[in-house]
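One protein chain is absent from this view; the other protein chains keep their places.
By letter and in written order, the chains are A and B; residue numbering begins at 1 in each of them.
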Amino acid sequence: MSSEYRKFKRKFLKNPLNIICSLIFIFFLLVAFFPSFFAPYNPLTMDPDSFMSPPSSQHWFGTDQFGRDILSRIIYGVQGSLFIASMAIVFASIAGTIIGSVSGYFGGAVDNIIMRFIDAMFAFPSIILALFIIALFGATIRNLIIAIGIIYIPIFSRTIRGSAISIKQNLYIVSARSIGKKSSKIILTDIIPNISSIFIVSFTTNFSTAILSEASLGFLGLGVPPPYPTLGRMVGDGNNFLLSAPWITLFPGLIIAVIVLSINIVGDGLRDTLDPKN
Amino acid sequence: MKLAYIIGRLISAIPTIIILTLFVFIAIHMVPGDVIDIMLGTQNFLSEEQMQELYVKYGLDKPVAVQYLVWLKNMVTGDLGTSIRTGEKVTSMIAQKFPVTFELAFLSIIFSIIIGIPFGIISAVKKNTKTDYSIRFLGLIGLSAPVFWIGSLLIVFISGTFVNYTLFGFVPFIQEPLKNLQVMLVPAITLGLMVAAQIMRMSRNSMLDVLSQEYIKVAYAKGVSKRKIIMKHALRNALIPVVTIAGIQLGYLIGGTIIIEKMFALPGMGRLLLQAVNQRDYPVVQGIVTFIGVMIILINILVDILYSVIDPRIDLN
Partner (left out) sequence: MKKNLVISIFLVLFIAISVFGVNYGGTLNYAIATEAVGLDPNLVTAFASFRILENVYDTLLKYDESMNIVPGLAESYEIVDPTTIVFTIRDGVKFHDGTPLTVDDVAFTFERILDENYGSPAASNFAEIESIKIIGDNKIEFKLKISMMNALLPNFTSGNTAIVSKAFVEGGANMQLETNGTGPFYISDYKAGNYIELKKNENYYEEGLPYLDGIKFHIIPEEISRVSAIRNGDVDLASLDEPTSVGMLAGNYKVFKQPVLNYYLLGINTAVKPLDDPKVRQAISYALNRENIIKMVAFGEGTVTGPMNPTVTAWALPPEDFAIYDTNIEKAKELLTEAGYPNGIEFSITCSAQYSFDKIAQVIQAQLAEAGIKVNIDLVEWGIFIDKWKKVDFDSFVSLNGGAVEPDKQFYRTFYSTGSTNKFNFSNEKADELLDAGRETVEYEKRKEIYDEFQKLIVDESPIIFLYCSNNIYAGQKSVEGFKTMSNGSLTFLREVWLNK
């Protein structure tokens, strides 16, 4: 195990891009965990005397419509966005792993019924699905997490199901079944641990798109309740001012791009390293 | 054999569609605020009796289960009902809007293929070189920013730089092909950037797969030139999985153009759906979601068939 880990580490770190992006991501994680350490101002304090002021030495990223410091709002927004996206993906991946492995392992009618539901979810335009959930249960952070999570359940279910089916063919599982090992036990002890690399890769890629989903919902006015910032909401709210006060939407947009890009590159790196073909 | 497969797939699509329509029906009726309330807004001066008359007029006084069955029965005969807000037939609304959305999705896919495949191949051939890294880096940028953000940046950039470029004012392709393409170009690129990154990644991976195959190695050993190997032998096989991705993305885009349509003021189905949900125009919402669902399922089946046509090794059974 430890030699395998070392091999993985060596391979992953061979690419300098992987190192840089991992560091960037770790930096943003720190920002998310300790926003009060980084933020120069209270992100909620309004100032009617200096609203929409361009970047300056006092406000590095300028101020928004209400005179709130954009840098500070971005810092808290990173926390909000990363929290929402990660919780949504945790929720989706747990649900998706359970659904996918059960479906893949049992096959037959169970698989058929589950997959028809998954197909139907896939065929549902995702933004409208999220809109329904938020409209039904209210715009709170918890409901936003559920709404984004539900979009990703079918994606995880399908991926996990695919690998579960191929793992099922393996000799050790066939023999475990023949000696009468319980299905639930096989799924937990044999199937799920063996799909970990697929799981890790799809976790990272979907995590990055979940950050973008939050942004899209923010653009449609379906974000977290104000005044708490998330990056997506900030970009969406500032969009009307792209011509008159571009910094309001440009900076949070850039930060989203940097975070998502670094996660994507780390994800690609992980995929390359974990892929047995390489 | 093939026919039997297609029929089997179509039959298995039926329960999916029914589940989908049930989802929509329950969701749209559970969300508070109904079509009549929203129609009257906060300037509502009607009495309870007058309101009741309106519910009866639109058949909304019946239990939801009954409304669903009536709708389902009509749907089977191809009748998706009429919009409560405008009285227009839902089928004719879809017929008007779907071509716009389809064109947008289709052009995006074309753009992403033009960009994605060549770069993906180059990236694979020059694996682990600076070229490979920079292509992959650039490609990921397309996947990394909110699509509406890129869209607004492009709108502002183009309207400020190319003052005479027509960004808005959609016309159908058959009426004015040139203007149509001009108006569709920027939104298609915006949407296509995201898909291009995925196509690129898929082409690269699949090319790498093919290049590691035994017969390619044999060809190398025989002294066939690298260029010839890639163009003649590897490319065809490498492109097969890319077709699947392109197909799946096309299906996804048909339901996923809402934001771009809003941004670029395109009269497509996504915007109509969003508007109908906001107005709780039940027949329109149900009709469009069902239609999108059917389209996605049909495209997936088509992709599978196409897959078996271009790769005879794949057995649909």
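Everything below uses one rule, namely that a contact is a pair of C-beta atoms (placed from the backbone, for glycine too) under 8 Å apart; a residue touches a chain by one contact, two chains touch by 3 or more.
The shown structure was predicted, so the numbers you read here are calculated from the model rather than taken from an experiment.
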**OP:** Give the residue, chosen from B:I19, B:L80, B:M93 or B:I109, that touches the chain omitted from the document.
**Re:** B:M93
**OP:** Using the definition of touch stated at the top, determine which of B:R136, B:R204 or B:R271 touches the missing chain.
**Re:** B:R271
Subject >> Candidates A:M52, A:V258 or A:L274 - the one touching the absent chain >> reply: A:M52
Subject >> Where the unshown chain meets chain B, residue by residue >> reply: 31-34, 37-47, 49-51, 53-54, 57, 85-88, 93, 96-97, 152, 155-156, 158-160, 162-170, 262-268, 271-272, 275, 278-280
Subject >> Contacts of chain A with the absent chain, listed as residue ranges >> reply: 44-46, 48, 51-52, 65-67, 131, 134-135, 138-139, 221-222, 225-227, 239-245
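Everything that follows uses one rule, which is that only the chains that are shown with their structure count from here on.
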Original post:
Whole-Å distance, chain A centre to chain B centre, using C-alpha means?
Top reply: 22
Subject >> chain B contact footprint on chain A (complex, rising order) >> reply: 15, 17, 112, 116-117, 119-128, 131-132, 135-136, 208-209, 212, 215-216, 219-220, 232, 235-236, 239, 242-243, 249, 253, 256-258, 260-261, 264-265, 268, 277
Subject >> chain A-facing residues of chain B, complex >> reply: 12-13, 15-17, 19-20, 23-24, 27-28, 30-32, 133, 136-137, 140-141, 143-149, 152-153, 156, 201, 208-209, 212, 255-256, 258-259, 270, 273-274, 277, 289, 292-293, 296-297
